[in-house]
Structure formats: structure tokens, C-alpha cells
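Mind looking over this structure? Questions follow.
Every protein chain except one is present and positioned as in the full complex.
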Amino acid sequence: MIEYIPFIAVVAMILIGLYAVVFRRNLIKIVIGISIIESGVNLFLIMLGYREGGVAPIFTSLPPGTTYPPEMVLPVPQALTLTSIVIGVAVLALMLSLVMHIYRKYGTLDVRKIRRLKE
Amino acid sequence: MTVLEALLQHSPALIIAIPLLSAFLLPLVSRIHAKVRDVFALVMLGVTSCFVGLLASDVLSHGPRIYIFGAQNLRVPLVRILFEVDSMGVFMAIITMMLAIIAVIYSWSFLHQEDGLDKYYTLLLLVVTSALGMELTGDIFNFFVFLEISCIASCALIAFWVTEGEALEAAFKYIVVSSIGALFVLFAIGIFYAQYNALNIATLAHLLLFTFLDKIALVILLVSLGMKAGLAPMHMWLPDSYGRAPPSIVLIIMSATLASFYGLLRVVFTFYGNVLTTSLRFSLPAHVVIGWILIALAIVSILIGVIMALVQTDLLRLIGYAAVAEIGYMFLAVGASIAALGTSYATVALQGGVLHILNDAVDIGLLFLVAGAIYYVTKKRSLDDLSGLARTMKFTTVFFIIGLLAVAGMPPLNGFTSKFLIYESVYQLNPILSIIALLGSILLLAIFVKVLYAAFLGPELPGLKDVKEAPKSMLLAMGFLAGLAIFIGLFPNLLLDTLVKPAVSALLDHAQYISMVVGGL
Partner (left out) sequence: MSEMTKIVKTTANILFPFTMIFGLYVIVHGHLTPGGGFQGGAIVVSGCALLLVAYGSSWVFDHIKDKRLATFESLGAIGFITIAFLGLVFSAVFFGNFLTGSGTLFGTTPATGSTLSNFNTGGVLPLMNFAVGVKVIAGLFVIVLVMAHASSIKEWG
């Protein structure tokens, strides 16, 4: 049971993020919601990378006397997570700069007051 | 090895690398002179097109190619990033390059008074890179990275007219929708990696067992890629961003949208190709369920697209809704071919759908360019403020009529060829679908004839007395698309035989796609 807790956390984070995006009226809170979804997905990828009894894939810091241990893990999920984080930074910066411009234009961050594109 | 062979061997990498490198060289080049920058962007896209052409001619005659990044051969476990290029990917790459070159030619005059154009061209080249990457890659995670690049760069381009509040709103909507879509794609990738320890599309398709988690991943991928492709009911970002971005940008965003559509095709036909005939509950095969869901959403898209286009007064937004309807036609064809997988009319439907990707790019692109030309000379968007433009803008009027007839699927033009294939094949699946599709086309014709009367014919408004014809480069771009529309309409078989049929057979033949990688291990 205890090994499922991180996956429950992943689902919870994604749902919280979706709730914020769908039901919150403040643009900054929508941005925060997307960040939470992203953290949930990143946590999911990191969870997949965990191998019980695995060794970090750094050859020079292995336990003494070993050469190529079979328990050395392939660091693909970590690499994926890093890429995802880098992309997340770019998306976050872009969204915040858009929010800045919207605030300058309309003087508010409330979605209901800035909706000009209807129908 | 001759030089040509070496270039051909490395062309999948170069097709990505050249636009990427020129995107980052552009800020430096544009310091020399504005003219140099414009020419540089066009020349680099031209060089890339040469490589696409080279690759296309080889792939169409000799079958798919793979390209391994950073190593000479494949090794187990497969951690390398692979590009796997087949006829379908090449077909999409040709469409992307065509749209990109036309957009650059068009923006020469359309945007020459704006500033910040160095960043504009950088972002444009980045979107082109990402669309090409999505179309050529053989790695699902790589696909996600290119998807995100296209989201970020297109969002910044939609907000190009940053002083307009509506453009900002459209861009914000776009980035929210597409970043959530992309994150869910990543979630699905995580599900695959958890089960099969692989990220390569061919390897995953080979290993796929269609477990419960795979079904969840399929639903997530269909929803998020459908959202990016503008399928109803997740279409709401599309008319907003198409209607508010500069029309030259719409072509570029359209190439990214079509690349997402291609991703969806790849997921269904290649990724799940092995398991599509598996029975689900009540002994319903999986492909029937997926196909009919796609058909239902496609019908909703067509209806929403035409009904919402009827009530619009903003010309660009109206064409945006017409674009939703056109995407509905593509999904209708694809859904029908999935639902009827294995029959002969399924292949015809898929041919119609794949050809409609090109026709949609040509027709909707042409209409957007015409609307952009009207906006350029009059600075007005609303149909209420436009009248009698045919007197002064003769060429633009002719191009608009060509675009109108093509979108509505009238015989001598390209829209007819693909729509006829769609009606014909969908009729064999269920006649009602065909009737709805025909009805949608007729309504599209009515809508655009209304626009023709409102904007081009009718009395001359006093505010529009000194309107001139659009500049030459814009006319050139529109003329190219109009010529293409007529050409495809007159010689559809030429295109069907050389490009579309190989693309469709590459899509349906997932075993070959898989064996290219798995057989080499």
C-alpha cells in the first residue's frame, strides 16, 4: 500500500491543478494551477525512475571493487523530468509576461472582466 | 559515397538543424540590415525545402529511412533519439515548408512597418522547426519536446500585436490549452515508459499489449492531440487565435496544428496499429469504438464550425470557424477509415483525409491571406465596415472567389477532390454522415458568398474610396496558393498517386514502420 502513496499524490496534484485552471477566476491562479499540474507530471516521471536497490549511474562514485554493476539504473526518467522542468520554466515565463501585458491593458486579473473574445 | 548521398543520409538531421540554427542566427543577422534579415530567412527556408525535397524523392522511391543521433548504429537498450521518416512524414513536411515559405513572402510587405521583426522571424523559424520535428521524429518524448516548442513559439507569435487586448487574451487561452494538452501527452509518455521501458515509437508499438493503462494513455493522447488540432468541443482556442494573430502567422500556427493532427494519426495507426482489432467489451473491436468517437466529434466540429461562422461579423474570426469545420472533415475521414478498418473504402476515406490536410492548408491559408490583405489596406476587421472592395482590389477579389469555391468543395478546385473522396467513402459507412458533410459544405458556400457580397460587391463606402490593391509580395503569396488550388483541382490524380497514396499506405502499414527499428536491433 505504501508504495502507491506517491501515485495518489500525482493524481491529486493533477486534479488540484485542473481545478484551479477550470474554476479559478484569477489569471495568476490559473498559471499556478498549470504549474501544479506540471509538478504532478514531473513527480510521476521521477517515481517511475525509482528502482529498488539501484545505483546512481556515475561510474566514478561506485562502491569499491565493482565495475559495471547490473543494478546501475538508466537515467532516462530523470533526463525527461529535467527537460520537462526546463520547458516548464519557459512556459511559466511566457504566461507571466502575458499576464503582465493583460494587466497593463485591462487593469484587472479577473477573467470575467477581461473576456472580450466571446461566442 | 558521393556528396549527394552524404547529404541525403544526413538530411533528416539537417532539416531540423538548419531552421534551428538560422532561428538563432537571425537576431545577429538582423543587425546588419532589415532586408538582409528577410532574405536570410527566406534563403534558409529554401535550403531546408531542398533537403525536404531530396529526402521526399528518396523516401517515396526507396521506402522509410531512419537517422540515429549521436551514433552510427543502434544498440540495446535503445536510448538513442531516432528520426524515422516515412512517406506520411515527408508529405507533412512538404506542407509545412510550403506554408512557411508563403508566410515569409507574405510578411515582407504585410509587416514591414512593425518593429520586433527579428524576434518574429526567430519564432517563426522555431515553429517551423518544431512542426518538422514532430513530423519526422521516431521518438515519443522527442515528439513531446517539439510539441512544447511549437506551443511556446506560436503563443508568442499570436501575441505579436501586443497592444491589442484581444490578441493577448487569445494567446493566453492558447498557452493554457496547449500547455495542459502537452503535459497530458507527457503523462501518457510516462505511462508507456513505466510499462515498457522504451520511448521509441516503433519499439513501443512492437511491445504494446493494450493493457488498461494503455487504454488510459490512448484516451489521454487522443484528447490532448485533438485539443491541439482544434477538434470540437476543445476548439475554442482556435478561432480566437486564428482571428487575432497576424494572418501570416496563421499559416505558421496552422502548420503546427496540422502537425498535431499528424501526431494523432501516428498514435492511432502506428502506435496502436497492432492492437486496433482487439475486442473490447460486448465483442466490439477497439477500432470501431475509436472510429465512431472520432466521427461523432468530427460531426460536432463541422456543425459548430459552420453554425458559428454564420453569425460572425469579424472576417478573420469567421474564417477561423470555417477552419474548425475543415478540421472536422479531416477527422470525419480519419474516423471513418478507423471504424471501417480493413475494408477498401477505409483506404479511400484515409486518402481523402490525408489529401484534405493539404487542401485545408491551401484553402484556409488562402482565405486568411485575402482577409489579411483586406485588413492591411483598410485596417478594418468587421464585415459591416467593408463594402465594394472589388472595384479597387481586383486581384484580391479573384483570389477570394477561388478560395471560397475551394473551401466549399466546388468541382474545378482542390477542395472538391478530397471532399468527394470523403463523401464517397463515408456514404458506404453510413449515408447520414455523408449528408451532414454535404450540408456543411453547402452552408460554407453560403457563408462565403455572403462575405463576397458584403465585402467585395455592393456600394462603395465613403471611407474606402482611396483603397489600393495589396502590395506585390502579398499578391505573389496569394497567387501561389490560388494557383496551387487550381492545379490540385485539375490534376488530382497526379498528387494522389505520387504523394497521398504512398502516405496512406505508410500509415496503414505499421508493420514496416516497426520493423525498420526493431528488425535492426
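Order of writing sets the chain letters: A and B. Residues in each chain are counted from 1.
Everything below uses one rule, namely that a residue touches a chain if its C-beta (ideal position, glycine included) is under 8 Å from a C-beta of that chain, and two chains touch if they have at least 3 such contacts.
The model shown is predicted, which means the values in this text are computed figures rather than measured ones.
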**Study point:** Hidden partner chain, touching residue among B:L8, B:I68 or B:V426
**Key:** B:I68
Practice item. Name every residue on chain B in touch with the hidden partner chain. Key: 10, 13-14, 17, 20-21, 24-25, 27-28, 67-72
Point to revise | Chain not shown, touching residues in chain A | key: 58-68, 82, 86, 89, 93, 96-97, 100, 103-104, 107
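FYI, only the chains that are shown with their structure count from here on.
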Review point. Hey, which residues of chain A end up touching chain B in the complex?
Key: 14, 18, 21, 27, 30, 34, 37-38, 41, 44-45, 48, 74, 76-77, 80, 83-84, 87, 90-91, 94-95, 98-99, 101-102, 105-106, 114-117, 119
Revision key, fill the gap. So, in the complex, the side of chain B touching chain A is made of residues 77, 79, 141, 145, 148, 151-152, 155-156, 159, 162-163, 165-166, 168-173, 175-176, 179-180, 183, 186-187, 189-190, 193-194, 199, 240, 243-244, 308, 311-312
